[in-house]
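Shown here: the complex without one of its protein chains, the others still in place.
Per-chain residue numbering starts at 1, and chain names A, B and C are given in the order in which the chains are listed.
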Amino acid sequence: MPKISSLAVAPRTEAVHTEAARGCVQVLYSAVRNETLKRASPLSPEDQCLQSMPDASPSKWHLAHTTWFFETMLLRPHLSGYRPFDERYAYLFNSYYEALGSRLPRAQRGLLSRPALDEIHAYRRHVDKNMAELIEQSPPLLWHTLQPLIMLGLHHEQQHQELLLTDIVHALWCNPTRPAYQSPASAQHQKADIPAKQWLGFAGGLVPIGHEADGEDLFAFDNEMPRHNVLLHPYRLCRRLVTCGEYAEFIADGGYRRPQLWLSDGWATVQQQGWQAPLYWSRSNDAHGTQEQWRVYGQHGCLPMNASEPVRNLSFYEAAAYAEWADARLPTEFEWEAAASHPNIDQLYGHAWQWTRSSYDPYPGFRPTPGATGEYNGKFMVGQMVLRGSSLATPSGHARATYRNFFPPAARWQFAGLRLAKDGQQ
Amino acid sequence: MPKISSLAVAPRTEAVHTEAARGCVQVLYSAVRNETLKRASPLSPEDQCLQSMPDASPSKWHLAHTTWFFETMLLRPHLSGYRPFDERYAYLFNSYYEALGSRLPRAQRGLLSRPALDEIHAYRRHVDKNMAELIEQSPPLLWHTLQPLIMLGLHHEQQHQELLLTDIVHALWCNPTRPAYQSPASAQHQKADIPAKQWLGFAGGLVPIGHEADGEDLFAFDNEMPRHNVLLHPYRLCRRLVTCGEYAEFIADGGYRRPQLWLSDGWATVQQQGWQAPLYWSRSNDAHGTQEQWRVYGQHGCLPMNASEPVRNLSFYEAAAYAEWADARLPTEFEWEAAASHPNIDQLYGHAWQWTRSSYDPYPGFRPTPGATGEYNGKFMVGQMVLRGSSLATPSGHARATYRNFFPPAARWQFAGLRLAKDGQQ
Amino acid sequence: MPKISSLAVAPRTEAVHTEAARGCVQVLYSAVRNETLKRASPLSPEDQCLQSMPDASPSKWHLAHTTWFFETMLLRPHLSGYRPFDERYAYLFNSYYEALGSRLPRAQRGLLSRPALDEIHAYRRHVDKNMAELIEQSPPLLWHTLQPLIMLGLHHEQQHQELLLTDIVHALWCNPTRPAYQSPASAQHQKADIPAKQWLGFAGGLVPIGHEADGEDLFAFDNEMPRHNVLLHPYRLCRRLVTCGEYAEFIADGGYRRPQLWLSDGWATVQQQGWQAPLYWSRSNDAHGTQEQWRVYGQHGCLPMNASEPVRNLSFYEAAAYAEWADARLPTEFEWEAAASHPNIDQLYGHAWQWTRSSYDPYPGFRPTPGATGEYNGKFMVGQMVLRGSSLATPSGHARATYRNFFPPAARWQFAGLRLAKDGQQ
Partner (left out) sequence: MPKISSLAVAPRTEAVHTEAARGCVQVLYSAVRNETLKRASPLSPEDQCLQSMPDASPSKWHLAHTTWFFETMLLRPHLSGYRPFDERYAYLFNSYYEALGSRLPRAQRGLLSRPALDEIHAYRRHVDKNMAELIEQSPPLLWHTLQPLIMLGLHHEQQHQELLLTDIVHALWCNPTRPAYQSPASAQHQKADIPAKQWLGFAGGLVPIGHEADGEDLFAFDNEMPRHNVLLHPYRLCRRLVTCGEYAEFIADGGYRRPQLWLSDGWATVQQQGWQAPLYWSRSNDAHGTQEQWRVYGQHGCLPMNASEPVRNLSFYEAAAYAEWADARLPTEFEWEAAASHPNIDQLYGHAWQWTRSSYDPYPGFRPTPGATGEYNGKFMVGQMVLRGSSLATPSGHARATYRNFFPPAARWQFAGLRLAKDGQQ
């Protein structure tokens, strides 16, 4: 199977008109769409209806919204004779596209017991069938337009695969019985060796940042462009992420009770929310009832803290306070990206998103793509912080060095941790 | 089948020790428990998980909580060797009993995708089986204690049958597709003759109010006692309830725009909430697009307003404003109760709860029953208004003339309407 | 000087047309108006601008609003050629009269640095001068209409005299330096003898309640009418109010930590607000640093608790919980009124308003007076509890046995305490 992030090369070659290219897209399409269903498969219809906070969405809604994206961006405008599955879905499953009309208020997504899960599954099949037809039969000229949109739809769906997982983990954690998304048996809960805590030095200077728009390589979102030079000053990055064990020391040293370690908004949040540890951490007594041990909730339920694992489910505020306590700082997103090609750097991808010290501002020369897809990224460029890397919930093939994830600084339900940085190459 | 409200006679006769009495209770128990399941039967597991506002509860929670009541009040203390179905349910399904420990915050009941509906059904069967054993085998002396508690549990379950219906109607109404709880086909939507709008006169004087504690008749809640005399002044009551058609005239006459018709808190609520009609009313254009017609949502979905039906889903504030507009007033709960025996009065029961002008205060000499069941009624005696009668959602046999229903004055999701009163017998 | 509460007799005699009657009203008018200024006199212009919560109003606003009442109800409609002091005041100083147009939102009264206090004083003089002319020169026929309105205005002003005091005490208490409204020197902080805790028995039966509308005696508000019979059951009332010392025992016995003592709304409020004692109570260590003593803030600042003084600044919830703890209950407003004529009852007036177990419902046959003054009382008849008696802040001559004060059950900034009751005459 082709790797999703590498397929975008196809449209720009002459081979794009061949049946092979269409087939390749169809294989990718099926693979991505199946992965979404696979992620929902451990969940009951009731589970898939849950919305535990306005920021999160029910699994079922993710199933439907990603389908709506293909129906709205591809089938309605481009497949002649297409009959929408249900006209009401345009309202129910639009997320935030102002150009596409009004929509269900975000906080009410958890009230959608209807359409039932079976109907959503039927909706997916309906759209998949029509997408197959569109992929196979669209005229060559139109295909130039369609293929990038399909790729956008697939990367969009992959983003929702990660959200489906982080959202349902939060929802199940809200249940006092703390059910697990997957049985612990399926967790590979081995005590991994901790990579050495080693500093890698970087000379800085003018470095290229962002994705090459017309390069013959990977797919990228518009917010990763244009590629441009940035001047960096000498710096060091930690080879690996901060671990749970290290973070527990921060807590034990009064990290959540010392305002001078915190940004002002962070300290206000600590007090208002009563934060005392990362989102899913809790304490229990050991067999002798005296010593307290941390337990950490996750997709496999509530397990004893693994000191060598990267810490996760932190807000930006907590990441910044930890860095301050550790006499270090968070890297900028540019330092992170420039360091990503270092041969010795560990845990870039697949462990935890890494908060950076960079606000989510537009790159020089950034312009959103025209039309509804232009709302994808650009309109969120205020009040958010950039995260780099990827997490254990990120679908395979979705991560890359130029990827800019972003969340508000108080968000904790993502699998987000941190990597330390310092000034000076040595 | 014996009528539930009349069974309470049994314990006070000598026949109480006989097998017949126990059998009678068992028949009642099964009938009431089945009715609850029947009310949930049109609903999918997803539907039964919905909580549309903190005041309302998921259907599944009602199924479990009513079961918890029997487990907690009867089986745990009184059935030797009883093994609770799941120890965690004590926390999950306690509603508001402080004496019984902490509980899931009310607003989080909608997050209980687990236990799954199947488990709740198994819980019900487990408790029903053990209850059958308790009913059949408890020693005669204990039976004196148990029977009133079982009757309380059944009347409690009937109250939740009504809530199950009003709560799910609200939840489904929140869905933009406005699904119906039951298909309109099953609704007997006939244009009933409107009973004449006629005033019945009452002389007042000293009238007995409340339920006879040691009388040999019906079951009653503690808040209906002690029976006592109240002095009434001459008054008139309307023979029937206010209709939708009459209420539509109030709206058309600017009822929701004239502060002088409203109590101060009511007017503030109208403005804050933007009320323009009863909860489930909406307007649509007719075929010619000019004239607007009211549509009313209910258990059978959204149907054209039936002008002759009693108006429902009003707050106390709206009921009081309507009465002011109609140059009348709401009756006190005492006037209502004294009039309930008038041979010509219509629509007392089974149409709509009737807001009264009486705050929910304790009767002279009222003392809550000792123990946890004492929290049933007494602790809510502030900030609520009394409603009398019963609604179309009230289970058969549950209503009686001394029954005191109560809700906060702004509540609108109950099937509550009004009956007009005036001073003076003539 | 005539007593304000007795002057209302005048209009109903033939003597009403005489100069003497007008003179009598003028003397009363001046006395009441001066008392308001006297109450504000210890306060700086800055103090008089304070609004510490939406429920309370700045002193300056009270000075202006009471003046607005005379301007709006008397001078504008009835004094020919009257020129309003400032047309904008109609908006600024209307409290809640919907019939009189829009008004400054209540929560913004504290933003009125302008008009300056001097201007408000000038406004008072302007209205007083014109009122003197109206009182002296109105035609005899008109005088019949005017005198009741003037009396209403004066009683209205007396109510605001009490509010001025309770509001400023709250505002000054919010200041971390806890300044005193009056120097402690002016407080007669003597250790009064505590009246004996004695129960007075009452037989009940049919008792007359409320004020005689056309009787030749005192002024009364419309909510005290019509006078009507109420059937009471035998009861006992405590001869005196609950003391601070007794209330401190309730606290020491865990009163604020035992949910079973509280009404449901009360317990929710205790938890949400973190209540641990009456509003103005705080604890400090004694000289040895070990034993804690209560201190109580009031108009004379923060002083050691006087165990023999009536407890004050309670909510209805706290009063009801205390009564429950004391194995007693609160009296109904009818029991209180019927007992007020008992020769041995103490502390009826001048110590603390006494929460009753009666919701603020209309009397049988109650109709608000027509026009704007009809908004005075009737529209607040929901969601409030009745208090009887009067407090140390009530102006002289304002209290009477039929007086119905009312506040929401959670209100604590009034000088409100309680008197215990029990069922049964013996």
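Keep this in mind: a contact is a pair of C-beta atoms (placed from the backbone, for glycine too) under 8 Å apart; a residue touches a chain by one contact, two chains touch by 3 or more.
The shown structure was predicted, so the numbers you read here are calculated from the model rather than taken from an experiment.
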Among shown chains, those touching the left-out chain: A, C
Touching residue (missing chain; options C:L92, C:V296 or C:A328): C:L92
Hidden-chain contact residue, picked from the options A:S41, A:S80, A:Q260 or A:Q426: A:Q260
Hidden partner chain, touching residue among A:L141, A:A196 or A:L231: A:L231
Chain not shown: contacting residue from C:L28, C:A64, C:I135 or C:A171: C:A171
Hidden partner chain, touching residue among A:S52, A:S358, A:S390 or A:N405: A:S358
On chain C, residues whose C-beta touches the chain left out of the figure: 44-50, 52, 88, 91-92, 104, 108, 110-117, 171-172, 174-177, 179
Residues of chain A (touch criterion as defined above) contacting the omitted chain: 96, 98-99, 206, 228-233, 259-260, 262-267, 316-317, 320, 332, 357-362, 364-365, 375, 379-383, 385, 409, 423
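The criterion applied here is as follows: only the chains that are shown with their structure count from here on.
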Most remote chain, CA-based centroid, reference being chain B: A
Centroid spacing, where centroids are CA-atom means, of chain A and chain C in whole angstrom: 60
Inter-chain centre distance, chain A versus chain B - centres from mean C-alpha coordinates, in Å: 47
Chain B and chain C: spacing of chain centres that average the CA atoms, whole Å: 38
Junction residues of chain C - those touching two or more other chains: none
